[in-house]
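Removed from the display is one protein chain of the complex; every other protein chain stays in position.
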Amino acid sequence: MNKVHYSGFKVLKEALTGHKGWKPVWRDAEPKSSGYDVVIVGGGGHGLATAYYLAKNHGITNVAVLEKGWIGSGNVGRNTTIIRSNYLLPGNEPFYELSMQLWENLEQDINYNAMVSQRGIMNLIHSDAQRDAFVRRANSMLFAGAGAEYLEQDDIKDRYPFLDMKNPRFPIKGALSQPRGGTVRHDAVAWGYARAASDLGVDIIQNCEVTGFNINNGKCLGVETSRGDIKANRVAVCVAGSSGRVMAKAGIKLPIESHVLQAFVTEGLKPVLDNVITFGAGHFYCSQSDKGGLVFGGDIDSYNTYAQRGNLPVVEDVCSGGMAIMPMIGRARLLRSWGGIMDMSMDGSPFIDRTQVDELYFNGGWCYGGFKATPASGYCYAHLLATDNYHDVATEFKLDRFLRGAMIDEKGVGAQPNLH
Amino acid sequence: MIQINRTNNGLIDQTKELSFTFNGELLKGYEGDTLSSALLANNKRLVGRSFKYHRPRGIFTAGSEEPNAIMEIGLGAYQDPNTRATVTKLYDGLVANSQNHRGPLWFDFMAITDMLSPLLGAGFYYKTFMWPKAFWEKIYEPAIRNSAGLGKLSKQEDPDTYDKGFRHCDILIIGAGASGLSAALVAGSSGAEVILADEDFLMGGRLNSETDEIDGIAGHEWAKNSVEKLKSMGNVRLMPNTTVFGAYDHGIYGAIEERSHESRANKEKPRQVNWRIYTKRTILCTGATERAIAFGNNDRPGIMLAGAVRTYLNRYAVRTGENISIYTNNDDGWRTARDLNDRGVNVVAIIDSRKTEPVINIEGVRVIINADVVNTKGRRALSSIKLSNGATIKTDTLAVSGGWNPNLHLTCHHRGVPRYSDDICSFVPGESVPDGMSVAGSANGTMVLSKAIEEGHNEGTEAARGLGYRVDYTEYAVTPQVEYNISAHWSVESGSNRAWVDLQNDVTAKDIKLANQEGFKSVEHVKRYTTLGMATDQGKTANVLAIGVMSENLGRTIEDTGTTIFRPPYSPVAIGAFAGRRRAKEFYPTRYSPSHKWADEKNAVFVEVGMWYRAQWFPEPGETFWRDSVDREVKQTRSSVGVCDVTTLGKIDIKGSDVSEFLNLIYANAFAKVPIGKTRYGLMLREDGMVMDDGTTARLSENHFVMTTTTANAVNVYRHMQFCHQCLWPDLDVHMISVTEQYAQYAVAGPNSRRLLQKIVDHEFDISNEAFPFMGASEITVCGGTPARLFRISFSGELAYEIAVQTRYGDSLMRAIMEAGNEFDVVAYGTEALGVMRIEKGHAAGPELNGQTSAYDLGMGGMISGKKDFIGYTLGLREDLQRDDRMQMVGFKPVNEQDLIQAGSHLVNLENEPTTENDQGWISSCIYSPILEHYIGLGFIKSGQNRKGDIVRAVNLLKGSDVKVEIVSPHFVDPEGERLRV
Amino acid sequence: MTRKALEHSLTCINFDMIINHPLLGPRDSEEFVYLGSADLINRPNWESETAIEDFHEYQYIRENVAGDNVELWYHEQGDQSWLVVTRSTLTHEIKSVELASDYAKNNGRSR
Partner (left out) sequence: MSNYSLTKISALEGARHDFDGLSLTEIVDQSLVMMAMPRNKTDKITKALNSSCGLSIPIIGQSGRSDDDSITLWRLQKDQLMVYFPYANDDADNYLKNKFKAPAYYTDQSDTWAMINVSGEESVNVLERICPLNLDLRTFTVGTVSRTVMEHIGTIIYREGRDSFVILTMRSFGISMMHALEVSAKNVL
């Protein structure tokens, strides 16, 4: 295949020659009858990243990524684009920190501008109890080398004069900031990984829905799809919100429920917000995209659903959260809303693991933290698939942890997915 | 100043002149105008600049689909960015400014980007700006962000208020055009509860824009009469100015009612009301939106939709130019020529892309059949057009019609998929629409007026009958049948000239082609790669056109190409409207305890705890620092007596013959045999073995218990108990009711607490240590016969009681206690002193009961009964929860007593560095103990219960502190618990 | 804990449907709190040999069906009854609603 290297010069050259030289960003491949070393089920961010790192880090290139619809049509295409590594528990923090480091070098690595923008993320603090909890979290971050800063009231007021510092409900007493946090152009992550993986020989097969698994005395030999059977030495599922549906075809039940998370964007506005503001107490977080839209979200709709749509009270709840803390947004208009299906696990933390079926592997349970995890998820999943060993930062994401009582429950709300 | 483009008549009041300004220029319009009709009347053609290339743009439509004429309206904090001039009702004093340009509108410095456009094609930014690495955030991105975006937010608090409301009906009719009105007339006549909503301030829909006759009178007259008829029906509610923006589950619809006219007159009144409409049936009569045709330079001011030209002419009495041409691929375009001609406006030419006979014969108008417009000229306004046959025509306005697209958005809000219809060359509602919804009129693809009216009537009848209403009203309005013929025509080969598809986001046919060439073949991919349809108009004029262009590129049927998914809102909604009243203090309701007024008089400093306002401390004169007050409150309580309002604790009355058995199942410790008149501490676990809550439960009589929970968990614990009863043990005779609000409850603590209470409690009740020992509970009377409950329990570690009276006496009892306590120098203490004393005593609370800790972790493993089933028993036995190297709760004190320990610090062994690997635990709670006169803390450390005496580092990298602390017992004060029992 | 518990009690009312209460008729689901699968009614026997495995399955493993889900809703701002609702997770259509106490008894729960 003939690769195209992206650069300013290339863009200039093409501009002068009518853009005739641009090739498809990735090859639209047909399933190989000879089969694959690894078949990855799910052409979202995690699946495409896994394919890329299998090829790049482990030299495994006889790989297919199967996507039911069009690549990036899942949660990587519908989220609030935030990246951060500000976790509390040792089971999580080093993993998300690896992810952050991979984000920091992504564009040069895959030669695609995903607009990784480390504009900083700020968690607002309103009470002493909340401050103590955030100090504990900040130290987890600092112990892991992720970086964290405490912002005093005055710093916040100077940077964000439009925040309601003296809100009678949520007086802003300070904030925990991770300067390395930020946002990424979400669709571009899928396209960039697809392009890089495709260039290394990975087959990306769209409109190819997995309808079953070919399992013979406890061993997975391949998948049945809407485009015929595909042989595979190893099958790696990572289908986020569809985890329950897909794994059921292999007869596997999971500690996961599917819920919908809505997100919202306003009409385009001139720059007002230069970082990510998280207002946990009011269920609201917000950033501004390069196009000028305020991108914001809040809580999940809290009932099991596979319907990619939410309902009104969440919209109202999230917007009132926004009004409580930045009352200037009252006259900004909500332009679009969308719903993503979240694979909510029983402790709010993910799985990257083998299953009871040989050669069938599972990656899921990302809740609404999946986007920021994309690079590390692909990196560690590829590591497990290639070496059959858990990557050092992903040793806790096992499916049997509830049986052992080794939950990774950041919020401490227990086995109730809609509260994580 | 005269409005040079204003003609006669129209549905406006030309006797009521209104003044407004556009970019500082004072202009006039009339009552009934929109901002756009008034601007056109004043011959304002250039009204804005495009998003990406800053191209000069003019008014393109006459409705909510407007891509170009979006402005900043209002001043200061009242400024509304991105407001569509086409739906803004003109009012006296309106201030409008164009947006997204540097320098004056007529000379935008940013127009340089238009010159660079070859570089800036679809997705160019994904391919560059990567070197050098650091430049993206420092240089490229800020530059992009500043040139992107549209209107400006004022950055001031929104001064307007908003409200919310709930309405219910049998039949919701969305859209008050011909079909909507017909549906409403018949549904209304049946007696059904009907709501008729329309986004326009004037009901009638297209009838107000056209010259059709209905029942022998002008269509807009018929609409007016129909509205009057509906007004007279008690069971019909008309909601003009109301946009139904979303279809939600089970017949719930979201709608925004615009009331700016009211809020401008009276600032107290809401600017908008967010209605939640509950309906059994819905009839969607939202009409259709016209689309353009993509040809070279089709974006110049003066090029607009043919239907809009008619709207301005017929409804607003505005001619959009002096020499107007029409370019169409359907019959409807010809009506524009006819209407203009009838009103004496010069029509230069009609260009029809079809091989067709003239649809309407108009004297002296040049008709060019089977031809296309390929290019246009005119920098800031259209001057001429070039045709495919080589001819050039001078014209100042080009009315374009590419056909009409049904407004079927709401049929897709439950992810229904529209179907392509060759008859109208557009998408029509598909099989699956939201339950209870039907569609009528042009929203359903029925473009012929007479049929649309019939359809509305039939759907109205159907809906009413379906709900069991009788329908006698069978005649419906008649109008001459006018056919609508169209042949698909999406884009014109226009060589090097750009043909615009999405006017607001500057997406051209070439951009779509490039996206396809680069492998973006799904309509969703194209949308995301080119940003097509993602502007404030949500692609209302662009999407279908783009799908047509894509299908041509890829040689696919339009059906196969499909559409993107329509999601709420139908048109953008102000965030303030969704928030409604929930702002500032009104974000949540507020709960006040019975002693609030008294505490306020005592200058208490309050904190919000689960909506309750609780006193944190009571500053005395001269106390400047909060800890002065807290230390005093603690010392005085421990040395004599203190009083604290604990009304906010959850209280649950539990009655029935099986209560003991029930409590034994929901508490981890034994509860089968609590004697009457005794209180017992209870530890409640979640099923996963983690601690959920703790509290005390007293047995007042054989079948009557009263439980207390923590303030924060009151609701959850009650819910959990209801679950256990109704879902797990339904046959137990147990009846629960919350009495949290029924009783005011005060803790009276300290060595003198008994002596104080003896002055309050009626003397027939003996509360001596012998008669009423530790953990006693009793129903008594106080202050001369007022019923009360007395419990001898202690959170502070002192001799202490909690006394409860009916809330009506709460204020009075607090005052009485304080008065009776004078001789003991009684002190009122708040939640901070409470916190200090519970930490001195080693009681776990919020920071320790954080949902991540088990009874064993908290050192309460001994309480767990192994002899019974209870919630949390079995899963609490899992191997990892039983490991003895888990983090266990202990106390900490600084090795150097001057040192400050900080909550949130992590713990590492002396020889180790602060890293994740070396992390041993953390400090959960930390206070200065006025009794011990140094800081003490509670926290969790691996194997803590066996490490008493060890010295470790408490590291807080965030605040740069690192102190040596000793692991000690959490019980700092009176570890043996002697004081409780005296 | 306080703030979290407050969030808990509020996040739980974040949905909007109409639930046809067997005793009260159609009610906005904003009055309800959602828990999850009605399997939570079938609490295992603590004395069984495999108690830990059974409780693990009971507490953590979910059918997570794409289709009709039998689930528990609590009418907190109503009559405080727990309901067993059969609802499609694909369309949100509600097929049936019954009192959890009846459902529990029919599934052999007593005391």
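Just so it is clear, A, B and C label the chains in written order, and each chain counts residues from 1 on its own.
Keep this in mind: contacts are C-beta pairs under 8 Å (C-beta built on N, C-alpha and C of every residue); 3 or more make two chains touch, one makes a residue touch a chain.
Just so we're clear, the structure is a prediction, and the values are computed from it rather than from any experiment.
Chemist: If I'm reading the header right, one chain is hidden. Which shown chains does it touch across the whole complex?
Modeler: When the entire complex is considered, the left-out chain reaches B, C.
Chemist: Would you indicate which residue among B:E31, B:E137, B:D163 or B:D899 is in contact with the undisplayed chain?
Modeler: Residue touching the chain left out of view: B:D163.
Chemist: Among B:D435, B:D653, B:D899 or B:D974, single out the residue that touches the unshown chain.
Modeler: Among B:D435, B:D653, B:D899 or B:D974, only B:D653 touches the chain that is not shown.
Chemist: Which is it among C:E30, C:D54 or C:E98 that touches the chain not included here?
Modeler: Of these options, the touching residue for the absent chain is C:E30.
Chemist: Where the complex has a chain not shown, which of B:D92, B:E493, B:E741 or B:E897 is the residue touching it?
Modeler: B:E741
Chemist: For the chain that got dropped from the picture, name the residues of chain B it touches.
Modeler: So the residues of chain B touching the missing chain come out as 161, 163-168, 193, 268-270, 276, 278, 581, 586, 588-593, 612, 653, 655-657, 703, 731, 733, 735, 737-743, 759-763, 782-784, 786-787, 805-813, 816, 819-820.
Chemist: Quickly run down the residues of chain C that touch the omitted chain.
Modeler: 10, 13, 23-25, 27-28, 30-31, 76-81, 99
Here is the rule we use: only the chains that are shown with their structure count from here on.
Chemist: Counting C-beta pairs in contact, which chain pair has more, A-B or B-C?
Modeler: When the contacts at A-B and B-C are counted, A-B has more.
Chemist: Roughly how far is chain A from chain C, centre to centre by C-alpha average, rounded to an integer in Å?
Modeler: Measuring from centre to centre gives 29 Å for this pair.
Chemist: Going by the contact rule already set, what residues in chain A reach two or more other chains?
Modeler: Residues 127, 129, 307, 311-312, 403, 411-413, 415 of chain A touch two or more partner chains.
Chemist: At least two other chains touched by the same residue of chain C: list those residues.
Modeler: Residues 1-2, 4, 8, 10, 16-17, 35, 52, 56, 59, 91-92.
Chemist: Write out the stretch or stretches of chain C touching chain B in their complex.
Modeler: Chain C residues touching chain B: 1-2, 4-6, 8-10, 16-18, 28, 33, 35, 40-41, 43-44, 46-47, 51-52, 54-56, 59, 72, 74, 76, 80-82, 91-94, 99-101, 104-105, 109-111.
Chemist: What residues on chain A touch chain B, complex-wise?
Modeler: 6-8, 10-12, 15-16, 19, 22-26, 28, 69-70, 72-73, 77, 90, 93-94, 107-108, 111-119, 127, 129, 131-140, 142-144, 148-150, 161-162, 164, 167-170, 185, 187-188, 191-192, 206, 266-272, 282, 288, 290-292, 307-309, 311-312, 315-316, 318-320, 322-324, 327-339, 403-407, 409, 411-415
Chemist: Flag every residue of chain A that touches chain C in the complex, lowest number first.
Modeler: The contact residues of chain A facing chain C are 126-127, 129-130, 243-245, 253-258, 280-281, 283, 299-307, 311-314, 317, 346, 402-403, 411-413, 415-419.
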